[in-house]
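Of the protein chains in this complex, one is absent; all others appear in place.
Entry: chain A
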């Protein structure tokens, strides 16, 4: 009975236990703003109260049931309305009936698995939220409150550095080194670029961090590249034998951990992009993937809400199914277990997290992936159409089936150098594979269509099809078709 504002209605408020003691995390919302949300980790209990306040005290509220749900969902923006829920837990708070006064219902989702970290990106959003619903005949009263979830990793301090020699035959040979292949979000990238051969006129060199978000699969794959950071590391023309140091502090940038194949829906990967620019504004670049991970802080979580001691002690997270049993129905009374009963700080079950988010999976990926990756690395001889525009999008595309010139001839001299690089702990596994000599010597002469830069003052004819692309199709000679070719 709620026509035109007559009749009773209610407001719902969701409050969390230990809200004052729990950490908050800043999460980006749909409209780009940042909001602070309570931070939970995998395996932690999510508990609190649902407070229902009647708008018109004295009048009763008829309803068909009150429930609270904990939902983890992935939202793909190109498929609006299609939300994929990977976590869906329900607790019935009240059976159909009448509410005569303001009521508060406690709820608890014990030891909830939260396998993925929250993420808001260009084409996808992963979020966790609680939704309290008062079911009514015509319109439900709903309240949703988001929570933040972080996934933590723990990698040993073993330095698996990335060291590679790349170049364009007879024009530019460099050796670059980054001190690690996996960095935590507050880490420092320390590296260096060593020039072995410089036959082009270099103007400057910069390094940037690129975030690549891939959503969907098959024909519906969308890739979004974002340059998260850009940093000039050298100004001027280097000669042979010079080493340029790199030091990039990651804490200053808005980064997330690397996410691979989250629920088979999306991935977020990070790449270090080294770009050299010559005096004619041609860009030569090298992209290298790095793994970012979230390290746990020393200051761990405060005490858990000591509900149901048996749940805390059990190792395996229990998935609570929706049940309308007696014990789950509404209680107007707070639990009687005193606070002092179980004073125990439960640290997030890290081992569980690792299996969920797959750091072990990442580790396994590495040895297999690395040789293929090295085999495909190269310097892209690439140019920008308009120096101004170039900075906005990382146009360079790393995927190339290019034909290096004289590859067989070049591999000999460089391959011999493999044993000289003992600091790369991963290399031994690769060097033993006799077939893979070439990862070290990446000589690329790229069969592609780099554009010569047009200074804005010069061009009478703005070359619109300015997509510097790699022509895997050798017949490609018209800029227009080049434009069509590069798909993200």
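Just so it is clear, a contact is a pair of C-beta atoms (placed from the backbone, for glycine too) under 8 Å apart; a residue touches a chain by one contact, two chains touch by 3 or more; residues count from 1.
Note that in this section contacts and distances are computed from a predicted model.
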item: The complex's invisible chain, by UniProt name, from "SRP54-type proteins GTP-binding domain-containing protein", "Phosphatidylinositol glycan anchor biosynthesis class T", "Sorting nexin-3" or "Exosome complex component RRP40"; value: "Sorting nexin-3"
item: Sole contact to the chain not displayed, among A:85, A:235 or A:280; value: A:280
item: Contact residue for the chain not shown (choose from A:168, A:229, A:255 or A:275); value: A:168
item: Residue among A:103, A:179 or A:273 that touches the chain left out of view; value: A:179
item: Residue ranges of chain A at the interface with the undisplayed chain; value: 168-172, 177, 179, 186-188, 190-192, 194, 197-202, 237, 239-243, 245, 247, 278-280, 282, 297-298, 381, 406, 445-454, 458-461, 463, 471, 476-477, 479, 482
